[in-house]
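Quick one: this structure, given as C-alpha cells, is what I'll be asking you about.
Only a single protein chain was left out; the remaining protein chains are all shown in position.
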Amino acid sequence: MCFTQNFWNLVVSGLADGFLYALIAIGYTLVYGVLQLINFAHSEVFMSGGFASYFILNAAIGTSQPHGIASVGFLALGTIGGGLGGAVVAFLLERVAYRPLRRRNAPRLAFLISAIGASYFIYNLAGKEFGRNALEIPSPFTNGPVFTIFGATVQTVYIVVAVAAVIMLVLVDRVVATTRLGKGIRAVAQDAETASLMGVNIDRVISQTFIIGGVLGGAAGFLFGLPFGVVYTMGFTPALKAFTAAVLGGVGNIRGAMIGGLILGIAENLGVACTQASWRDVVAFGILVLVLLIRPTGILGEQLGRAA
Amino acid sequence: MNRITLRFVAPVAAAAVALAGVGSAQVAAASNAHASTPTYTIAYEGPLSGGNAQLGLNMKFAVQLAISQANAGKTFGKLPFKLKFLAEDDQGSATQSPAAAQAVISNSSVVAVVGPAFSGATKAAEPLYHAANLATVSPSATAPALATQGWSNFFRVVADDNAQGPGDATYVVKKLGVKKIYTVDDASAYAVGLVGAFDAKAKQLGATVTHQEAPGTTQCQAGTGNVQQYGALATQIKGSGDPVTFYAGYYCDFALLAKALRADGYNGQLMSDDGSLDPHYVSEAGASVANGTLLSCACTNLTSSKVDTTFASQFKKLAGFPVGTYSAEAYDATNTIIKAMEKIGAHVKRSALVKGLHKVVYAGLTKTVHFQPDGNIAGSTVYIYQVKNGSIVELGPVAKLVG
Partner (left out) sequence: MSTVAPRVPLVRRVWRSDDARRGFACVAGGLVLAVMTGPSGSGTAPTSGFTGSLFHVRVVGFVLFGLVLWGLITARSRYSSQVRAFSAKVTAAPRRLLPDRRVRRVVYLAVLGFAIYYPTILNSFWQEVLVDQIGVYVLLAIGLNVVVGYAGLLDLGYVAFYAIGAYSAAYWTGALPIHPLFHLNPFYAIPLAILAAMFAGVLLGVPTLRLRGDYLAIVTLGAGEIIQIVATNLQGVTGGAQGVIGIPHFSVHLFGIRYSWGLDSLPYYYLLLGFVVIVLFAFRSLENSRVGRAWVAIREDEVAAESAGINVLKYKVMAFAIGASTSGFAGMLEASKISFVEPSDLTVQFSILILVLVIFGGMGSLPGAIVGAAVLQWLPQFLRIHPLFGFQQQDLYMYLGALLIVMMIFRPEGIIPSRRRKREIGLAEHGVGHADAMGHTSGPVS
C-alpha cells in the first residue's frame, strides 16, 4: 500500500488532526441535537477562539520565552481564553441570528441562510479588524520532535493537542451525562415540547448548549492556531471537516463525534499518502458522501437524548 | 385585493433608479490636452482590493512614484508632456479584469498601462488591450503562455516561469551537487508553471525529482487548502530523505511548510522562489527555521541589495509602508514607458508607443530593460538569495555562482 512506508507517522499526525475535529464536531452535534440545525457559523466560533487566545497570550507572554511549569500555565490560559472567546461568539450568534427566527417558527431554510450570513459577516469583520495576514500566537513552548513511537515522530504540539482535547472531551461527556444542565440538554433533544411542559426553560438550555459547543470550538481554535497562526479564514475548512466527522459518527451523538473526528483525521492523512496533498479535501468529502449514502445515521447513530 | 402592482412596478422602478445611477457615473474621458504641453495618462491595472490587495498596492505606489518623479523632472529632465496617473482595480481576477480594462481603454488620454498584475487577469484583458493597440507592461505576470498569443502590445519586465525554474534547478544540481530533489507547488497558476520548468531542467541535468502539489491554504491570502496538510506532507518529505526541498509558491504557505518540516526533524536544504522572497517569510517562519533557506528571483531585491536606497525611502514616504515584492519592477516598467514616450516627443499616440517600446533600452533598478519581439524581457538573470541571521542576503546571479 502507498502509506505503509510512513504508516505510523501518518497515524500520529492524523490523530492530532482528529482530536481537533472531535472538539469542533461536538459543537455541531450538540446544537443539532437540540435544534435539528446545522450551525453553519460554528466555523467562526472556532476562528474567534483562535483570535481570543492570540490576544490573551500576546498580552501575557509578549516576546519572552517561557519554560517548564510556566509553559503549562500559559497553555491552560490560552485554552481557557480561546474557550471564552468561542463561548461569547456562540452565545451572541444564537441570540442575534437564530433566536428571532425560532420565535417566529421560521422555515429551516431560513435558519441555514441566516447561519451562512452570520458566518460570512463574522469572518469578514475579523478580516477587516485584525488584518488579513496570519498572526502568530506567541508559543509557550518550542515545538520539535519529542520522542518516536513505532518509528513515528511525535511533536510537542501533538502532545499538547492530545492532552487538552482528552481532558475537554471527558469533561463534556460527563457534563452531558450526569449534571442537571446535561439532563436539560438531553430532555430538549428528546422532546422539546414535553420538556418545556415539564418546566425546562428551553431558551436557557439552548443558550447553554451553544456555550458548551462554543467553549470546545474556541479552545480548538487555540490548539489549531498554536502551530499555524490565526487568520480570519481559518475556520472554513476545519469546520467543514468537523461537520463531516460529526455525520460520520452520527450527528447528535457526542461520542460519535469523538470517534468520527479521530477516524476522519487518520483516514485523511493516510489518504493523502496515496494521492497528492491537494486531493485531501476530496478524500474527506468522498467519505462524507459515502457515509450519507450508505449509513446516513453514522457509525453510532443519531441520538443525543440517549447518549449516556 | 392582490399585490400584483408591487410585484411589477417595483422591479421597473428599481431598475430605472439603478441604471440612472449607472448613467450619471460614466467616466468622462479627460481631454484637456489643449495647453501647450499635452497631458497623457499612464494607467495601472492590478488588485487593489480582495485577497491579493497587498501585492497590488506594492506596485500601484511604485507607478505613482515614478510618474510624480518624472513630472518633477528628476528622472529624465524636462519632458515635453505632463503625466497623469490612473489606477483600476481588477481584484486579480479574470472575470473582473475585462471591465477594468475597458475603463482604462475608454479613457482616451491613457497611452500605456502598467499591468495587468496577474497572469489570469492578463489572459482575460489582453485581447481588449490588443484591439485598442494599447501597450501593457506587466511588472509581475509570469505565465509563459502570455508571450505566445501574438499580442504585439504585450510586454513584461520580469522573466517568465521558464527562465526562473531552470535557473533554480541549475543552481541546485550544479552548485549544491544534489541528485535527489523534492518539489512542492501551491497549485497556483504561477507556481505550477514554475515548478514544471524546474522539474524538467533538474531531470535534464540528471537529478531525480519527487513532486507533490499542496494547494495554498486558507491560512494564507486567497488560499483554499487545509493547513493541516503540511503535517502529512512533512512526514512524506522527511521519509523520502531528499536533501533539498524546493517550494514554488508564496511566502506565507512556504513559512508554514518550513515550520512543519523542521518540527518533524527534517534537516535538508530549503529553497523557494520570488513569491517567497519577502521579509515576511522570515518573520512568519521565525529566524531559527528560516536561516539558511535559499530564495531566488529573476530580479534584484531592494530590501537587501545596495542598488537604490533613495527609491526605497521615497516609496515608503508615499505609500506609508516599505517596498515589497514587485515594487521595483513596477517602478522600472513605468520608467521604461516614460523613456519610450520621451523618444517619441510631445505627440504620443498609442500605436506609436507600442512601436517605441519594442525598441526602447532603459537601465532600470532591477535590470536593463530591453524587450524581445514577443514582449519578454531580453537576457534575464536569475539571482540567488539566502536567509542569514534573520535577513535576506543576495548571493549573486546563478551563472556567476555556478561558474
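General observations
Residue numbering begins at 1 within each chain, and the chains themselves are lettered A and B in the order written.
By definition in this document, a contact is a pair of C-beta atoms (placed from the backbone, for glycine too) under 8 Å apart; a residue touches a chain by one contact, two chains touch by 3 or more.
Here the structure is a predicted model, which is why all the values come from computation and not from measurement.
In terms of the touch definition stated at the top, the absent chain reaches A, B within the entire complex. Taking the complete complex into account, B:49 is the one of B:49, B:204, B:309 or B:372 that touches the chain left out.
Panel shows subunit A; residues 34-38, 55, 96-97, 100-114, 116-122, 124-125, 127-133, 135, 188, 192-193, 195-196, 202-203, 236, 240, 243-244, 247, 276, 278-279, 281-282, 285, 288-289, 292-293, 296 of it touch the chain omitted from the view.
As for the chain not pictured, it touches subunit B at residues 1-12, 14-16, 18-19, 21-23, 25-27, 48-51, 53, 89, 91, 93-99, 101-103, 105-106, 119-120, 123-124, 127-128, 131, 143, 145, 149, 187-189, 191-193, 213, 215, 222, 224.
Methods note: only the chains that are shown with their structure count from here on.
Per-chain Cα centroids separate subunit A from subunit B by 38 Å. Contact residues on subunit A toward subunit B in their complex (touch as defined above): 5-6, 9-10, 13-14, 16-17, 132-134, 136, 143-145, 153, 155, 157, 227-229, 231, 233-234, 236-238, 241, 268-269, 272-273, 276-278, 280-281.
By the touch rule above, subunit B contacts subunit A in their complex via residues 51, 53, 187, 212-215, 217-221, 223-229, 231-233, 235-236, 238-239, 252, 256, 259-260, 262-265, 280, 284.
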